[in-house]
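Please read the structure below before turning to the comments.
All protein chains of the complex are present and in place, except for one that has been dropped.
Now for subunit A:
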């Protein structure tokens, strides 16, 4: 079950011609796919296109009605390989994943797909996870388009433009027999906007039709001699076809005045930020009307020489706004100008930073600098010679005050006790080399745990520890792997590799029943039933099947003591070969989403329900915060006491506590302090509960009164 349900929103996918669609970018892309008569869709979740996968999953009924096949692929490679259905058959297909990590995984399939070429339109929608909020290495998808020679669209970030880009993308793909990548940046995926819908189209040929009448063409298979011909075909046939289509259909756009001594060229995705900078410089109005000539590349690969050279005609200088590095577009344009013998000065990364996100300020500074240097007459006086500099507020002091707040484990997260146990074992046995992996569990690298040395890729945690396998060392490596990464490729790349190479290290598989970090999508080992997918395949069985002999399953990670004992045993046993611990407990975010409504309903319905919550006795807590150094739970925090005798704030658990029990377990396992208590509230108690309660309160009350009657009682009132 995914974190966010789009059950209500997907109804918008049924809108017909002329009706107005209002909603998020990703939903608009889905609608565009249906309007284009797509035959099949696949993909792998990951920000920022996780929701696109969730939308598709929730829209399966609508897809089914149209005869569209949808698949939640095992990985990005799988999703891209799926596009093979468009190689011989005139079926439009789409795959979607996060870039550039997903594109890395997909690149083998992508290269093969690009070599043979496609008959039906093949669209790869990549969610660019670049800039603020990104969780991955900062690279460009552009490089993949260049190396495999697939076309890359980067539309202006508004709903009508991205919907049009989907339509253009399919056509471009078919006309040039080449897969097309459509990149959408993270905020564009989540932008709320409107567009006028068209009717959904049934695919003219469905995958069922194709299966019934199979086709093959050796010329499209990547094997010599065909593969040599593919390379020639790419430049002789497909490239010119693409250039012709882009130019003829005016995929790239021109705005502003058609003459002027300077101009700006930009990736489509940068358009709004460029306009905002021009607005702030007094050179554009709210609707983007401007005197500055603009050339907007909705298709960033291939580039259209004639268009660009025509744009430069009569211009002294042109600025290229190209986010990320290397600056492929700028280099290509420079070469065009040089070869055409033109005198137009091309500038880009001189005024704009070589690396990093092009934020509003960066854009304002960069475009401002360009115009000051090349066309100062355009700028209003107050910009050219401002009277004030800065706003006079000194924030230097504040920088040392405001604490950083990186994302971390959620309230009640079952992964926290795993790392608390690891920390405790390290206190006993010393530091170890720890290899981390992609997933929520990577938050272990941050305080308070500060565990883990590297992260090399999804499912590659144990693989990245494979060099640390030496009979000369007394210590073993520890590596982590999530269930998502395990099924993505960890089973072979990490577990199989460790078995085959007789790795002696310890592997902890963090099993939280979902691909949790990407939004809680189901995977093979999910324990919930899924209407359209096959779940409940235990990780332990797969690991055994791979040949692992030393295998332990901790089926309740909150048992910190057991977790600690299991880790210690794994690190010290004489047994050879990989030691695999599968640590399972359900993702608390998902569990709460599932259980909370049920519990509330049960309570309201008069059923007996026990609801746990944790608390701290503030007069027993000494304010050392050792518990927080082993937990980091957001609901366990500090509070000041109204008592001048006490200097330091004490621990306190807020109302958001879900009663997972980690606090108490950690206090016990680490022998911290007795200030934690668990309070179980029995709603709608049975008669027996009430009888016991009455009896207990009578006897306990008797003891309390007896003691309290013989001592002084201090109260503030």
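The rule we apply is simple: contacts are C-beta pairs under 8 Å (C-beta built on N, C-alpha and C of every residue); 3 or more make two chains touch, one makes a residue touch a chain; residues count from 1.
One rule holds in what follows: contacts and distances are computed from a predicted model.
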Absent chain [UniProt protein name; select from "Alkylation response protein AidB-like acyl-CoA dehydrogenase", "AB hydrolase-1 domain-containing protein", "Indolepyruvate oxidoreductase subunit beta family protein" or "Manganese ABC transporter ATP-binding protein"]: "Indolepyruvate oxidoreductase subunit beta family protein"
Chain not shown: contacting residue from A:222, A:528 or A:681: A:681
Contact partner of the left-out chain, one of A:73, A:112 or A:272: A:272
Hidden-chain contact residue, picked from the options A:262, A:303 or A:517: A:517
Absent-chain contact - pick from A:215, A:549 or A:696: A:696
